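Removed from the display is one protein chain of the complex; every other protein chain stays in position.
We call the chains A, B, C, D and E, going by the order they appear; numbering starts again at 1 in every chain.
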Amino acid sequence: MSLWEYANPVKFLGLSARLQPYLWAAAGLCVTVGLVWGFFWTPDDFRQGSTVKIIYLHVPAALMAINAWFMMLVTSLIWLVRRHHVSALAAKAAAPVGITMTLIALVTGAIWGQPMWGTWWAWDPRLTSFLILFLFYLGYIALWEAIDDPDTAADLTSVLCLVGSVFAVLSRYAVNFWNQGLHQGTSVPVATGGRTVADVFWYPLLISMVGFGLLFLALVLYRTGTEIRLRRSRALLARSRGDA
Amino acid sequence: MIALLRRDLMLAFRAGGGFGLGLAFFLIVTVLVPFSVGPQSDLLSTIAPGVLWLGALLACLLSLDRLLALDFEDGTLDLLATAPLPLEAALSIKALSHWLTTGLPLVIAAPVLGVMLNLAPAGFIWVIASLALGTPALSVIGTFGAALTVGIKRGGLLMSLLVLPLYVPTLIFGAEAARRGAIGLDGTTPLILLAGITLGTIALMPFASAAVLRMTLR
Amino acid sequence: MIALLRRDLMLAFRAGGGFGLGLAFFLIVTVLVPFSVGPQSDLLSTIAPGVLWLGALLACLLSLDRLLALDFEDGTLDLLATAPLPLEAALSIKALSHWLTTGLPLVIAAPVLGVMLNLAPAGFIWVIASLALGTPALSVIGTFGAALTVGIKRGGLLMSLLVLPLYVPTLIFGAEAARRGAIGLDGTTPLILLAGITLGTIALMPFASAAVLRMTLR
Amino acid sequence: MPELGKYATEVLAAYGASLTLLAGLVLLTLRKGRRARAELARIEARKDA
Amino acid sequence: MALCIQGVAVARGGVPVLSGVSFTVAPGTALILRGPNGAGKTTLLRTIAGLQPPLSGRIDGAEETIAYAGHADGLKAMLSVTENLTFWAQVFGQSDIDAALAAYQLDPLADRLAGTLSAGQKRRLGLARLMVTGRPIWVLDEPTVSLDAQAVAMFAQAVTAHLAAGGMALIATHIDLGLNAETFDITPYRAQPEQRSGASDEAFL
Partner (left out) sequence: MALCIQGVAVARGGVPVLSGVSFTVAPGTALILRGPNGAGKTTLLRTIAGLQPPLSGRIDGAEETIAYAGHADGLKAMLSVTENLTFWAQVFGQSDIDAALAAYQLDPLADRLAGTLSAGQKRRLGLARLMVTGRPIWVLDEPTVSLDAQAVAMFAQAVTAHLAAGGMALIATHIDLGLNAETFDITPYRAQPEQRSGASDEAFL
């Protein structure tokens, strides 16, 4: 049996209905544990004081914001190449989650910036490119909303997602060229090969990251189901109109 | 009256109705400013009040072309002109709904964008006050411009051209009040003048707009 | 190909065709800047390159909504899609004619407006060079945005929202080159990067635009 | 409650804002999902009737 | 009160198209306007509805008494049938839309967005709008475009009921509506070049 079978909406609904209880439970558990641990039982950093506690929100949200866009890119490609509806609808479902994550990263970053850098906002490359990512999400969602025909909307938003990704990467380099920043480098091990935070901060952070990832998955599955049902309502209505 | 207002607001919130697009444009313009003038925070904080005013003005301007043109194309304006509601009242309502869906969100968003532009803390209250007092004038004057160009296909750019000069006094007083406030001076005088302009345009412009619209519908 | 270019240019020059409107908008925005940020000449000359770039970008943007929408409404696009001319070529031509009627006049007008904004003498050549290299990219990217929103009524503001983030790299390199030039530094590196973006978009974007347009026409 | 020191406002604001955003997202998602289910059920009932 | 047109001349795009038109529509009666394409029916009706001034002549009884329906229906695609109708009812100070919905058999469509209606259904909604205005004089420009036979019958019945209640109707059309009404052919009133007085460019002649 191939993975593509789940591109059938009914199959997909069945699978996601079976998966979702576990996903929601795991996501709730990890997010709660990660955040509670981080908030209540970690020491303050000697330099940053209690503001390190923001990291348990900031980093997972930032990570998921980027991953959500990446997921949309992949599902858009699948839609354009193989025209599986679930794929397009999953991209549509992920966008609002992604934009919320972006917003959380921006807001927590801004709040963090005030004590650390003495300013809410600086035109640092990483911050700036996040802002641009936010704009891309906005445009993507607005385009989905503006087009009536669902297939055309899926096509157009997919192309926008592809072109937007290229330009988002371009912007990232342009912004780097334009201004050197204040922001920390990454400390996620896969990115640097070793990590720079102490274990006391790292474990709750890791749990929180996993939790945000699971929460993202659960939300996207649920929202995709919603989109499928809306599409089905629409199709049924169109049929009944055609029969009349 | 209430019916017209409610319908316009409802349409703005429905899919494709354009609510929030003005806001998004405002956001984008403000974001592009640092890219174009550079990221130095002191420079940004000097020009912040002006940029916020200019951005709000452009966002208002760009959302004007849906104010009347859609109603013209589907015949609603013809029918409204023959309805018992005076055209002056109808246009005032349209200006009000434009302000509610465009101007008001801009006023509310301005502080956030002010943060991004390093606006001096003393300036926030002045920027908000001047925008809150000034944007209604932008909507009312804009309605006049929209009425002038309603029959012209894709008249957007032409309308900008007609309306922008009319926006100059509002912009001058509004930006002046915001600027003075931001450097710690007292901006009351320009603010009062701005309020005067707003009241004057609200009282008089609808008559000009209605007169112009009657001519275009003819 | 030539026929399409000639027709588009002819239409732009006829009454209501929109030639010069972009230019006028550019002019007005640049004139409004001193009103909003205040008249100090050193401040103005610091931000002059950025303002010129931002003004040019907005003027380009606002003239985009007539690029394809009019042809869509009167059925020309349907007929062009069935004509022997590949749609990619047709869209490249349209982008070219947009550049000739909007971008090129902006490049030519920029020095005049630079004088009004107290642009440093060393900066003129850099501003012109960067605009000349960068505005074609703006037209080509804009054509993509126009193709995305062509079927949407009054899609102008939505198009701005989609296109502006795509303009960011072009704006950054263009304004950076102009800014460096104006303060006497060497702007060659950003200028080369800008040229790279322009060439890349000219080579690749028409395919994306044509694909998108085929989807909307369907 | 841990001792947050002089940065209490910032930390609490960050947690408050983020959790509000997350809760809002989840609630909106669930509400939209329930509405879609109800709508579909209504249409299918009408079709079968 | 009757609608009374006396010696009216009308122009379109600065060029006079009709002159010397006179007729009266009494309460309880309808008048059908006829004439070939481009004769000036639309221009005349818009003038009577007060959307443009006549070049000369008098129009009596048209103040705040006219409900006009032209080529465009004034419907919003993103509002439902009920919302569209309620809006127009409120603009004209009325509140009851049920009679209008029933007369054009729009009840089954009441919750559909107007943009998802077919052309004929849209037209039916546009005509239903007349019934919520409460105005005595209906001025209609080709009301039956894109309607099928059944819908034309609904329309004829609605007009008959309106007339029976003391209303009036002035209808420009090319087809037979099955109404019991007088016909008025505007062809003889076409403005002749030499008669064209009062046009806005007269001063240049």
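Here is the rule we use: a residue touches a chain if its C-beta (ideal position, glycine included) is under 8 Å from a C-beta of that chain, and two chains touch if they have at least 3 such contacts.
Being a predicted model, the structure only gives us computed values, none of them experimental.
Within the complete assembly, A:H85 is the residue of A:H85, A:R126, A:R172 or A:R223 that touches the hidden chain. Residue in contact with the omitted chain (choice from A:H58, A:R126 or A:R232): A:R232. Note that of C:L43, C:L85, C:L100 or C:I202, the residue touching the chain absent from this view is C:L85.
Counting over the whole complex, chain C has residues 2-4, 6-7, 10-11, 14-17, 73-76, 78-85, 217-218 touching the chain that is not drawn. The omitted chain makes contact with chain A at the following residues, 8-9, 85, 149-151, 228, 231-232, 234-236, 238-239, 241-243.
By definition in this document, only the chains that are shown with their structure count from here on.
Under the contact definition stated at the top, the chains bordering both chain A and chain B are C. Closest to the middle of the protein, by Cα centroid, lies chain B.
Pairs B-E and A-D differ in how many C-beta pairs touch across them, and the larger number is found at A-D. Distance between chain A and chain E, defined via averaged C-alpha coordinates, is recorded as 55 Å. Per-chain Cα centroids separate chain A from chain C by 32 Å. Contact with two or more other chains is made by residues 15-16, 21, 24, 28, 35 of chain B. For chain A, the set of residues touching two or more other chains reads 132, 135, 138, 142, 146, 178.
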